[in-house]
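Only one protein chain is missing; all other protein chains are in place.
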Amino acid sequence: MTDLIWLVPALPLAGAVALLLAGKPLRRIAGGLASLLVGASFVVSVLVLIDLLGVGAEERTVAVKIFDWISVGSFEAPVELRVDPLSMVMALTVTGVGFLIHVYSIDYMHGDPRYSRYFAYLNLFVAAMLTLVLANNLVLLYVGWEGVGLCSYLLIAFWFERRAAADAGKKAFIVTRIGDTAMLIGIFLAFSTTGSVRFDEVFGAAGGLASGTATAIALLLFAGAVGKSAQLPLHVWLPDAMEGPTPVSALIHAATMVTAGVYLVVRAHAIFEASEVALGVVAVVGIVTAVYAGLSAIGQDDLKRVLAYSTISQLGYMFLAAGVGAYAVAIFHLVAHAFFKALLFLSAGSVMHATDGVIDVTRLGGLRRRMPVTAASFAVGGLALAGIPLLVGFFSKDQILAAAYEAGRTGLWITGLVAAFITAIYITRAYLLTFEGEPRSELHPHESPALMSVPMAVLGVGAVLGGLLGASAQTGRVQRFLGPVVGEPEAHAAAGALSEVGLSVIASAVAVGGIALAWALYGSGRVDWQALRARFGGARRALSRGFYVDDAYGALLVTPGKAAASFSASVLDTRVVDGAVNGIGRAFVRLAGVGRRLQTGLVRTYALAFLLGAAALVLVLVVRT
Amino acid sequence: MRTPIAFFLVVSALLFTIGTVGVLVRRNALVIFMSIELQLNAVNLTLIAFSRQLGEVNGQVLAFFSMVVAAAEVVVGLAIIVAIFRRRVSANVDDINLLRW
Amino acid sequence: MSSFPWLTVTVFLPLAGAVVLLALTPLPRRRPEAGGYGADDPWRWVAFLVSSATFVVSLGILTEFRAEPGFQLVEEAGWVGPLNIRYVLGLDGISLFMVLLTTFLMPLAILASWRVERQVPYFMASLLALETAMLGAFVALDLLLFFVFFEGLLFPMYLVIGIWGSGRRVYAAVKFFLFTMAGSALLLVAILFLAFRSETALGGMTFDLRQLVGMDLPATTARWLFLAFFVAFAVKVPLFPLHTWLPDAHTEAPTAGSVILAGVLLKLGAYGLIRFNLTLFPDASEDFRGLVTTLAVIGIVYGAVVALIQTDIKRLVAYSSVSHLGFVVLGIFAGTLQGMSGGVIQMVNHGLSTGALFLIVGMLYDRTHTRDLARLGGLARRTPVLAGVFLVVALSSLGLPGLNGFVGELLILLGTFDASRLPAVIAATGVVLSAIYLLWAYQRSMHGDLPAELESTPDLSGREYAYMVPILVAIVAIGVFPKPLLDRIEPAADRHVRLIAVEPSSADVVRAAGGD
Partner (left out) sequence: MPIETPDLVLAPILPELILSGVAMLILLVDAARPSRGGRAMALLAAAGILAAAAVVIRQWQVPAADELTALGGMVAVDRFALFFRLVILACALLSVLLGAHYLERTGEGRGEYHALLLFAAAGMTLLAAAADLIVVFLALEVLSLSLYVLAGFSWRRLASQEASLKYFLLGAFSSAFFLYGIALAYGAAGTTSLAGIADALSGPGTSMALALAAGGLLLVGFSFKVAAVPFHMWTPDVYQGAPSPVTGFMAAGTKVAGFAALIRVTTVALGPVSWELLPAVVGVSALTMVVGSILAIAQDDVKRVLAYSSIAHAGFVLVGVAAANQEGVSGSMFYLVAYAAMILGAFAVVIAVSRTGEGRTSLRSYRGLARRNPVLGALLALFLLSLAGIPPTAGFIAKVLVFEAAVRAGLSGLVVVAVLASVVAAFFYIRLIVLAYMEDPEETERVPAEPAPGLALGVTAAVTLLLGILPGLLLDPLERAGVLRW
């Protein structure tokens, strides 16, 4: 079965090709076909997983070469897939969540004029994402990496008639490409120093690398991760990406693509570990982003933007985990996040579907009565996100904080707790403003159809029960399964003063505290939150604009960049470079104009010229001898 | 005692120069043409001087040819000048600058 | 080896077609009163068939070709006896794909010119004559013969731009002509000088590249000669700061002209750098590598930056060529096998993707009669197929993995990085910039609001499918499975790299140390 791993990316790819080339005839069955193919892909993944579980933990890494791709001299980048626990966990997440979201989309996108196109892109995305996670060398990984970027662009800008959507798509592609390019250079550096781009050889050689080189490679790869996973300072595209259809936000901008950065760091952990500073950078970037994005999320009124900042924040958490060496935990949180965040997004989508696109929480309210399933789903997802005990988010987040604490990074731990507190506040706020209280505008929402509700329910179940798979950092199923690939989780012998249980209690208390505070402000009815908004207008705007990072880029990079380009084009190129050329031409014309005046038409002038020439010529000859 | 050849050559060069200057400073086409004839004759003097010094006849032969040529040039030249004079009532070469630049 | 003169036939078939076309000029036109030529007039078909036949013949070359380093299918004959200038044709893996690219693009360019209505027979004849000149330049092994083809293509191209172009076509045509001619003036001197030196060095004057390789030259002489060759080719490539003819020429040329200019003509510069500069003056190439690399990198960034703010979509694509050809030169002069192979395959890629971009611009212009991005927009709604095609081509051009552009860019940057890191890193910014300007152009034309006057814009016609589909297939095919190309390019690239690479690349050292 392992040999058939190529089917996993190939099936959705085939779907994409078919739907792109024959979108019109396939229009009626586009959604079904696309879902079916991703489902089939999921099934194949499961079968491969079963195969994998059937062999010993040490033999669970298999490379399946499909064909030679680029091969010149010593450089070889074959299309070769890697089946190992890490890639399978990722593949299952991608196909699993992907399948649910495909199904959800069938109804959600119903009636859209580019229905086939939508599923083609979605299928293409799944194929690219699977290529990314299954690749066995850096270049093929990069193929998937850019492929998902493309699909992200296509899907964000899916409703391209809207200027904002088109802009957002372009922005996403370009900002992530900045990181991607750094990553590409990292790949070059890896090839240049290790002589290969295959994982086994590159990571195998990591230990022998000079620490400076390892740091460079690690940080360059991490730059790619920062772009793709929307970490500071390349996070600016993700909030805008919410212009895309909501299922897309759920799949790409929450569950899968944005987690690719985390996957990359975990996959390449050998290199990060060979460097003294790289892991530290990862952890710090992660935690700073987590807090920053959490604060920004509080200031958002657009429900999807709340979730977007939340995603950024949670990805920060994952990097924190990776940065303190808890790779398996990072992946576990990744999977957990995929479930609950997808759930949250689908719920938000359901809201949008019901309100004809109104998503501003200040205009919503009281939706729970009209849409109980959606409200419940959102609540479950929110609680999981906040880290309420026994939901999946509790376990994963708790393990991350514990890992930070146990690694002796108390600062990270405390900041992580702050982030968790903030998380609880913003998600509670979002829930309360959307679903509780009185409706704040004239809307006639209705519950979503079954094809949308069922996937939400399934994800909800996952968010509730997922914890069973990885309840403990040392003994969780996921963590143990991943162990051979990412390093066995170390059993820290209580490095700090607090026991594991103690840490859990603290984390839970923080989460509950956050929820309580948010309830006090937004749900209890005792505080007039709208008055508060007006009172702290400046601070609120700063939060809602993400502390003006985007504006700063505009002022500091984009505007001067445009000016520089404009200068190059209209002054440098036309005046200086081209001007020099044309100047030479003009000089000759002018010279000719002057020269022709010497031709006076007078015989005596000509005779004079003749005489002077003759004299000069004879003199030159005679004098020289 | 023969006159040194240098004397002839200098005189001839002077004549040639006078002719040249004449071409340059005079405006009447006829006078210019006469100056050219002067140049030719100056050269003839050189030729004959050399011929005499070398004791060789070719120079003199060439001098004869040059006279013939000069005569032919007179024929052609006068015809041209007269034709132009008829049309323009002027033999001033400075008036003849229809073709220029 | 068959004795069939593959190369001669391939090269001169189009010219023969051009002569036939001119001979057929007096044929009656269907719509003489309009002064134009109808779509069913025979000349277009003759031109299309001739160029297609040339493509078919060139496929024969492909089947005869063996993946070996040396020149193949060589044909020789005397030409200018006293100077021992000979008619020598032959190709290796590098020229092979240049030939195929030319023969592949030409029928498509002709198909794209179906709407040309003025002086059709002359237009088609010019294109075919141009094809002969380009093909000849790619396979000539005698330096002077090369020069003949190299200069010979000036005039037909000049006519194509100057007669059938738009706007400031005359200015553009004259500029193109003089720039190129000025560039190649010293090339001629250098060729003559080289041949003269061969008399003493090789015991008999020759212009034959194969014999001139490895000729002993004093270092200073070699450097001067290198520069003379370099300037000629740098103008064609074009390298900064010799590029200013290109935006004008590309912008004003008719679609077919732009396609051929960008698709093939520019390659001639890069090809010349490989075939002559590197081959004949390896040491001087080594000396000037820093300079060339610097110019290439400047070109990459500069071309991209200037492209960023163009509002004329054709000019934008033109500047993108400056940037992309910078990559090609960068790879060629990297001194690594990956760089060289990447440079060569990128030449093919650029020919396909930029050629296709110009075809698309042409289609846009046919529909909207403007190239001003400010007046376009929202077309994706009316013309989804055109939009899709545009997107694929743009993605190919910006180096999206899975499409052809990536293969070349990856190899070039990788090879360059392996040799010298800083240029590769700076050049990599071009990857980002290309995304910005191409997506910007795409968005401005395809996304957003649809102007009212474009409401009834039609999507691709059958003829347009006919010339876009082959390019798209090639773009995807090379992106997914570049092996057939790389396998044939590699031996020739290797031979050239060996001439200049003094030390093996660091990756090779690692490999060797690894013992495999």
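Read from first to last, the chains carry the letters A, B and C; within each, the first residue is number 1.
The criterion applied here is as follows: a contact is a pair of C-beta atoms (placed from the backbone, for glycine too) under 8 Å apart; a residue touches a chain by one contact, two chains touch by 3 or more.
These numbers were taken from a predicted model, which means no experiment stands behind them.
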#### Entry: Displayed partners of the chain not shown (whole complex)
A, B, C
### Query
If the hidden chain were put back, which of C:P82, C:G203 or C:G462 would touch it?
C:P82
### Query
Who touches the missing chain here, A:G54, A:G208, A:P372 or A:G595?
A:G595
### Query
Please identify, in ascending order, the residues of subunit A that touch the omitted chain?
585, 588-589, 591-593, 595-596, 599, 601, 603, 605-607, 609-610, 612-614, 617-618, 620-622, 624-625
### Query
Which residues does subunit C use to touch the chain missing from this display?
25, 78-83, 85, 119, 122, 144, 147-149, 151-152, 154-155, 158-159, 162-163, 169-170, 173-174, 177-178, 181-182, 185-186, 188-189, 192-193, 195-196
### Message
Applying the definition given at the start, please give the residues of subunit B touching the unseen chain.
### Response
9, 16, 19, 23, 29, 32-33, 36, 39-40, 42-43, 46-47, 49-51, 53-59, 61-62, 65-66, 69, 72-73, 76-77, 79-81, 83-84, 87-88, 93, 96, 98-101
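In this section, only the chains that are shown with their structure count from here on.
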### Query
Approximately how many whole Å separate the CA-defined centres of subunit A and subunit C?
37
### Query
Roughly how many whole angstrom separate the Cα centroids of subunit B and subunit C?
65
### Message
Rounded to a whole Å, what is the gap between the Cα centroids of subunit A and subunit B?
### Response
97
### Message
Quick check on subunit B: which residues sit in contact with 2+ other chains?
### Response
none
#### Entry: subunit C - residues contacting subunit A, complex
175, 178-179, 240-241, 243-245, 247, 302, 305-306, 308-310, 336-338, 341-342, 378, 380-381, 384, 388, 395, 400-402, 406-407, 410-411, 413-414, 417-418, 421, 424-425, 428-429, 431-432, 435-436, 439-440, 443, 446-450, 480-483, 486, 490, 493-494, 505-511, 514
### Query
Which residues, counting only subunit A, touch subunit C once they are in their complex?
20, 67-75, 114, 117, 139, 142-143, 145-147, 150, 153, 157, 160-161, 163, 166-167, 170, 173-174, 177-178, 181, 184-185, 188-189, 191-196, 561-562, 564-566, 568-569, 573, 577-578, 581, 585
### Message
Using the touch definition from the top, list the residues of subunit A that touch subunit B in their complex.
### Response
596-597, 599-604, 607-608, 611
